[in-house]
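See structure below.
Removed: one protein chain of the complex. Kept in place: all other protein chains.
Let's look at subunit A:
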């Protein structure tokens, strides 16, 4: 043991600051969050140094989990919200991927002004998300928004986009797709450029049509990039709080798990920290299960990842 420390003390000394930072910023809050899920902590019983009030919350065991998982509407209708979260996540990631791939394929050709197109298409990514969100919110405004003005101009119905209907979910999906496509496009463009050109030539010699070349060379060549960006996309979208909250606010028709956790934590009469934490832990669990299944499925296909 002493020999070990003597030999490697420098490496450990260098790693220590990072370990401390991660412990303070990630592990401690995580542990605290998990702890809160087993209590009835809220604004009324948390320790409050300003009022000189000691903490009075107490342990409640698995009651929070039972309440949430019962799907009761007073606890955010967990199952309904989960289904909406999944719809939101898969719709967004599917459209991100398909549109991103389409644009990457277009940009991977020799076209005039390719650099300009690339810059323009990456722009949504470069603008701070909240600015885009507010711009879109205004565009979706039922009365003055440009979208409804256009719809009215061509004589189409002009729905109240961000009202209490599924149009709101549709609207936030549109915005998130617009925001997320650049990332997919850049990642897939990198993937496309790493496919050796002679594979396409070999496929051409083998008599493959353009579609067959896409199926048999492009898609398999993109597989490792795709599997990574799709997993990342799913995790990010599943937890995408700002777009929904900034555009639709606390609208039950766009409510997903994270936005409900936020609502429960910061608004409402009680500021129920315990239930909000329970949601946080459940989100983490869903994503962990998903990532594990996803990796296993990839490994079955022979992907080394």
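Quick note on the criterion: a residue touches a chain if its C-beta (ideal position, glycine included) is under 8 Å from a C-beta of that chain, and two chains touch if they have at least 3 such contacts; residues count from 1.
Going forward, contacts and distances are computed from a predicted model.
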item: Listed names "Molybdopterin synthase sulfur carrier subunit", "Cysteine desulfurase", "Transcriptional regulator, AraC family" or "Sugar ABC transporter ATP-binding protein", with the criterion being the UniProt name of the chain not displayed; value: "Sugar ABC transporter ATP-binding protein"
item: Of A:63, A:223 or A:295, the residue in touch with the unshown chain; value: A:223
item: Which residue of A:72, A:166 or A:201 touches the chain not shown here; value: A:201
item: Hidden partner chain, residues of subunit A it touches; value: 196, 198-199, 201-208, 212, 216-217, 220-221, 223, 302
